[in-house]
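Below: one structure, written as structure tokens.
Note that this complex is displayed minus one protein chain, with the remaining chains in position.
For chain A:
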Amino acid sequence: MLLIHCPYCDDTLPELEFAYAGEAHIARPADPSKLSDEEWRDFLFIRTNVKGVHAERWRHIHGCGRFFNALRDTVSDRFLTTYKAGEARPDVQTLEAAE
């Protein structure tokens, strides 16, 4: 069972309290009607599915209820960092240099 840091509660807590919510940084277009069928398809269904560092959303569903973002390595399952919704994706190299 993973331990996950909630950036809102500022606490590291068991995975049981959290729910996964898909890839992060996929913003809903301001006016979907302007998108072509292909663009809308990509927004709906196309995901990066990375092997390595993945930016993804989690919700502290059995805690504060907030959605937040995380960088997780999909190979090792290791969390590099978590950050609040709306914040920019942190740079991996900066993070690793800081470690």
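The definition used in the following text is that a residue touches a chain if its C-beta (ideal position, glycine included) is under 8 Å from a C-beta of that chain, and two chains touch if they have at least 3 such contacts; residues count from 1.
In this section, contacts and distances are computed from a predicted model.
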Query raised in the report: The chain dropped from view, which UniProt name applies: "Nucleoside ABC transporter membrane protein", "Sarcosine oxidase subunit alpha", "Sulfurtransferase complex subunit TusB" or "Peptide/nickel transport system ATP-binding protein"?
Result: "Sarcosine oxidase subunit alpha"
Requested in this report: Give the residue, chosen from A:C9, A:I61 or A:V92, that touches the chain omitted from the document.
Outcome: A:I61
Query - chain A residues that touch the omitted chain in the full complex - result: 1-3, 19, 21, 27-28, 31-33, 35, 37, 40-41, 44, 57, 59, 61, 65-67, 76-78, 85-86
